[in-house]
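Complex shown without one protein chain; remaining protein chains in place.
Letters are used for the chains, namely A and B, taken in the order the chains are written, and counting of residues starts over at 1 for each.
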Amino acid sequence: MIAQADDTLTIYERSKAGRRAFVVPALDVPPRSIDELLPAALRRAEPARLPEVAEPEIVRHYNRLSKRNFDLDTGFYPLGSCTMKHNPKLHERIAALPGHARMHPLQDPSAAQGALELMWRLQEALGEIAGLPHVSLQPSAGSQGELAGVLLTRAYHEDRGQHRTKVLTPDTAHGTNPATVTMGGYDVVKVVSDAHGNVDLDDLRAKADEDVACLMLTNPSTLGLFETGIEEIERIVHGVGATLYYDGANLNAIMGISRPGDMGFDIVHFNLHKSFTQPHGGGGPGAGPVAVSERIEPYLPRPQVVRRESSTNGKEPFYDLDYDRPKSIGRLRGFQGNYGVFVRSYAYIRSLGAPGLRDASETAVLNANYLLARLRREGVMEYLPAAYDRLCMHEFVLSGEPMRRQLQVKTLDLAKRLLDHGVHPPTVYFPLIVEEALMVEPTETETKETLDHFAEIVAEILREAREDPSVAQHAPYTTPVRRLDEARAARRPVVRQAMNGN
Amino acid sequence: MADASYPDDLKYHPEHDWARIDGDSATFGITWYAQDALGEVVFYDAPEIGATISKDQAYTEVESVKAVSDVIAPLSGEVIAVNDVLAEKPETINEDPYGDGWLVRVKLSDPSEADSLMDSTEYQATLE
Partner (left out) sequence: MTRYTSATDADREEMLATIGVSSVQELFADIPNRLRLNRQLALGDGLSEPEVFEEFRALAARNVSSDDEISFLGAGMYDHYVPALIDSIIMRSEFLTPYTPYQPEISQGGLQAMFEYQTAISELTGLPVSNASVYEGPSAVAAAGYVAKHTNNRRRFVVSRGVHPHSRETLRTHAHAWEMEVSEAPLDAGATQLPELSDEVSAVIVQQPNFLGAVEDLASIAQSAHAAGALVIAACDPLPLALLKTPAECGVDIVVGEGQSLGNRLDFGGPSFGFFAATEALMRRMPGRIAGETVDVDGKRGFVLTLQTREQHIRREKATSNICTAQALNALAGVIYLSWLGRRGVVELVELMLQRTAYARERLTAIAGVTQLHEKPVVREFAVELGAPVGAVIARCREQGVNPGYPLWRDYPEHADGLLVAITERRTKADIDRLADVLGGAVSAEREAVGVST
């Protein structure tokens, strides 16, 4: 048993037999014998050992826990690839309206016209942003959107009597891409990047054959760089009859400026918890809608939200769930998707409109380039050079390899020392092709002062490291806990509270 | 474990595995380079005794906090012993990769395969 200060007691350790918060309503129906309704052989002998606490204790416990979290509302969160932009507070008020929050998903469509219209309009808006005509809101998160893309690709090829076995992904791809490919029943083939951080076109040509079902790409890439060869990539991939899939993780760089559909992508997924402000909630929920071209439309998941024009006497259009989709891949989940997320994302799109979305992307790219230039001005590049000597888009990647070699301070140590300065570190050790990678995405909702401050902090940490690397090596010092023994947690995992003996 | 070492009495496979050959049987493990790249090993799932393993194919996995790695067989044969100590203390692979951190003992099916393996100097050259 690990000794703990009061602060780290779990809700179970705060429990005491007999305490309670819930008061059950009085039984108002004629009572029947429990044994008659549910024979003892079907019942558990021992109750679940849930906590026993009253409301004040529950509230205090979780409030105190919350204070041991850093969060976006509190400070700078430049996590590359996550797009930690501000979560507008209006959205919570809207999502809580009973007409949205208390809707049962199986409510008759005639009694859910507000919800279905909202979903339909969101579909239209996302289709316009992507430059592709047909959208499904069903996938629960980005990685499910990716799976949808792979399954749609499979259905497309199978419908043509083709059985392809491979999917291409760049070596800079986010980990979900190869994992999704495997889940989609395909083999992963990696395509290498060239010296400029773009997909190596020669390698792509060599690997693109008629056994390839799809190329999965992000543009800008996970390096924060625009794929300048995108038009040639499109020709190569479509030339062998494969589909071109767009991972929307980096959409924040190009909204209203360029559209994946216009680049030739067949399938696009969105992360509503990235560019569209769904709060991250400590890791979820999110949503991963997909937009597809005409030829992929028949395979979209079931049901689809559709708008049926009134046939006669000038009646209102009717929004409906269409189950009659014979070529659909089927379902990826229950009901029709994360509606609460749709409400927030659509509110964001309505708030910003076309000029606002474009402004968001322009400012995101401006902020990232400014931060990169500001770090350069602080002299940080000597130890943390940019991985590629190019203009970045909404994020950039630095390499901590010189810092490691010259100062014995790793990217991990830099990240831990940043915690002491009250900022969340950038993404570390991704993408894999950059040594000691540090991926920085400030987003458009940060002020110039915040960016200046961050650059100054990084410079300060490097100065400190030159004098005494051990400070960063043993950081953090001021956080609720210091560096944790992850090996111990993985070797002998303790994943639940031990209770009276087991 | 302190410094890199690559004992001279062992044969090496380019995928960072070593073999200590003893007549018609051999002991396998992973090299210092491999354990260093993996970081602290937290889990090792031993193959079954009697299992057939093939040269150049993966026969098991080693898991650290940050990565999982296939372990490649340097030679072919039948597994005759597995290192039980690693179930409780997988970090032994880091502490003593050539001694107590051995993975399996194998009865070789084709001892001549050893000719294609590298010696310590050749292997270290590949690490540059």
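Just so we're on the same page, contacts are C-beta pairs under 8 Å (C-beta built on N, C-alpha and C of every residue); 3 or more make two chains touch, one makes a residue touch a chain.
What you see is a predicted model; the values in this text were computed from it and never measured.
Operating definition for what follows: only the chains that are shown with their structure count from here on.
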Distance between the CA centroids of chain A and chain B (whole Å) is 38
Per the touch rule, the chain A residues reaching chain B in their complex are 486-487, 490-491
In the complex, the residues of chain B that touch chain A are 39-40, 42-43, 63-65, 90-91
